[in-house]
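Of the protein chains in this complex, one is absent; all others appear in place.
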Amino acid sequence: MASIDIVSLNKKFGDHRILSNINLSIAEGEFLALVGPSGCGKSTLLRIIAGLEPVSSGVVAFDGEPINSRPPQARNVAMVFQSYALYPHMRVRDNLAFGLRQRKLPRAEIERRILDAARALELDRYLDRYPRELSGGQRQRVAMGRAMVREPVAFLLDEPLSNLDAQLRVSMRLEIRAQQERLRVTTVYVTHDQVEAITLADRIAVLNAGEIMQVGTPLELYDRPANRFVAGFIGSPAMNFVTGTRSDGGVRAPDGTTISLSPSHGHAEGEVIVGLRPEHLSLLPDGSAETPTIDGVVRRVEQLGAEIELYVESCGTRLCLRHFGREAPANGTRVRLGYDTARLHLFDGATNRRIVERTTAG
Amino acid sequence: MELHLARPRGSGGDGSRVRAAWLMLLPVLLGLLVFAVYPSIYVVGLSFTKSTLGQPFKAWIGWSNYRWLLFGGDEIFVPSLLRAALFSFGVALVELWLGLWLALLLTSLQRAGRLVRSIMLLPLMTPPVLVGIAWKLLLAPGGGLVNGKLLSLGLVDTPVSFLGTQPWALLSVMVADAWQWTPFVAILGYAALRQVPDDIIEAALLDGANERAVFWKIQLPMTAPLLLAIFVLRLIMAFKTFDLLYILTFGGPGSSTDMAGFTIWRTALRNFDVGAAAAETVLFAGFVSVAILPFLWLHRRVERNAS
Partner (left out) sequence: MTVSTVVERGRFGGKGATRRGKASIPTAEAESSFVRRGLSLLGVGLYAGFFLLPIAFLISLTFKTRDEVLLGQFFTSKPTLENWWKAFEFINLTGFIGHSVLIASLSAVLTLALATPATYAVTRLQHGELVGSLVLSSYIAPPVVALLPLFFLMRWLGLLNSFAGMILVYGLMNVPVAYWLLRGFIAKIPAALDEAAWVDGAGFFKTFLVISLPLLVPGIVATGLISLILAYNEFLFASLFAQDDSVRGLTVAISLFQGDRFVNFGQMAVASIAGIVPVYLIALFFQNHLIGGLMSGSVK
């Protein structure tokens, strides 16, 4: 397997900028997820790595060697398409063997690899079937098998699970992770589903409108999002945002509520955006003495079985809060919410960038 | 007979829908009667008679037309049948090959492709009579471009009479036919190639296939049913060739480019033997069906395998 480096990559389509100044380094054996909303350019980036699209400027390198001019068949990468792109007129066995036969591998070796992959993916019973005779999940596994037998320098997966139903998606997610850990091949995984990204990837690159918003481990992105976009993209349900003006010690929300900040947030002034994750808000029982608090009115209650999602009108907006337990206040009840200032995020109102906390350790 | 869409859950209006559909179909069915059923019966009847244009059904002579055509006397019809088969299969194959090449070229060009597509339509839309005239002039011994170039390049001493000598005469007709119909195959072939999803071609490329492998192992197998359909269609159309023959060679030299359709016409309207012409027609129709049937069957099988 190879490391992949992308340096100053730009991709234009006529006057349309699809990717701007992308710099990304993927280590050997690393599982990197490319996430972002539709149209952000993540699929285009993947196809550029595969060689299916040319770059407008910039370099793509494998193991330090630029491969811009190498055509797809010479890059030895394997791709799993969103539509699986199985060869409909060939049996599963021949679908798996196709790439190997193109590289003129000896028959015994081809057989061995096919059987290994089939066993690993539980496809051995289907080797002689045609794609049209298989279910969606089985086809997905054949697509993965086709990539695996190639033993390529990198796996490229383009939203491979989006055509599956919810349950299958979860089980296939585990499958993909297991295979990747077993084979330790450099993997680039495109998805719009951030849960997939968080559970599968070693690192995540968040894209928006052709630019990289942040690259980091899932926890880094969760704990320390670099900007408001990443903060709102990662985490489900999404982070709550309140726009306000900053004055000493706190942020004044549009409805007058003051949100306290921790001392590490410093003392700057101006327009800011406060971010608080639903799991970091708590519903305070009556008579609780915890601080700091904000007041609000319950507007919606969603019972999810294991938890309750409460939507509370406060600070001039609707805040979402995750509450564990079965009892929830009824619609319209006045409630008091507690929050942890240490878990509060602050973003500059103009640039949307994270306002970095000063560490007390100096 | 229910309507395709009818799910009669108590709805009582189905009968009227079916009736309306059949009413819409009626004119065409009547047309078929006039244009297909009636002529078939009439021709069969005629074939057992001695007739002229002025007096159809003059006298009943049983099988003697057939006997004369197939077994003795007439030495023109049977060869013309075989020649029709040779011609039709020949041009269908050649045009399939040339057309597919052109379709492939078109898939890889964008702007130039659009220009060529406009040019391609012209031979297709040209009246076959005019195709004949154009090629007749091109190949003419005195004043034709081909002979002119051959002479000026010193490749021949005297003009070649393409349309007056074999095997050039038949070949010339085939070339003219290919000129007219290759675009047809190319357009349909292009549509067929475009149906292969990009994804699959990209997957094959990533799997390490070069263009040749992609064509032979992916594109061709996946478009095989459609290509076969195009071949059969061209085959059927080629058996109908008449205008080209009429203009280019009129069956000559002698009767060496006589093809069944033309032979029938000549028997009826030059030899005035309408009864024999009818018999020829019956034999021709039978021959064409026999020639085409195996391919239709093959096409149905290939289609079933692919779906």
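For clarity, chains are labelled A and B in written order, and residue numbers in each chain start from 1.
The rule we apply is simple: a contact is a pair of C-beta atoms (placed from the backbone, for glycine too) under 8 Å apart; a residue touches a chain by one contact, two chains touch by 3 or more.
Source: prediction; values computed, not measured.
Within the whole complex, the absent chain has one touching residue among A:G14, A:G256 or A:G305, and that is A:G14. One chain is missing from the display, and on chain B it is touched by residues 1-5, 13, 16-18, 20-25, 27-29, 31-32, 34-36, 38-40, 42-43, 46, 53, 56, 101-102, 104-110, 112-113, 115-131, 133-138, 140, 142-145, 147-149, 151-152, 159, 179, 182-184, 187-188, 190-192, 195, 198, 201-202, 205, 210-211, 214-215, 219, 226, 229-230, 236, 239-240, 242-243, 246-247, 260-261, 264-265, 268-269, 274, 277-278, 281, 284-285, 288-289, 292.
In this section, only the chains that are shown with their structure count from here on.
For the pair chain A and chain B, the distance between mean C-alpha positions equals 58 Å. Interface residues of chain A, counted against chain B in their complex, comprise 50-52, 71-73, 75-79, 81, 83, 85-89, 98-99, 102-103, 146, 150. Across the complex, chain A is touched by residues 197, 199-200, 202-210, 213, 217-218, 221-222, 306 of chain B.
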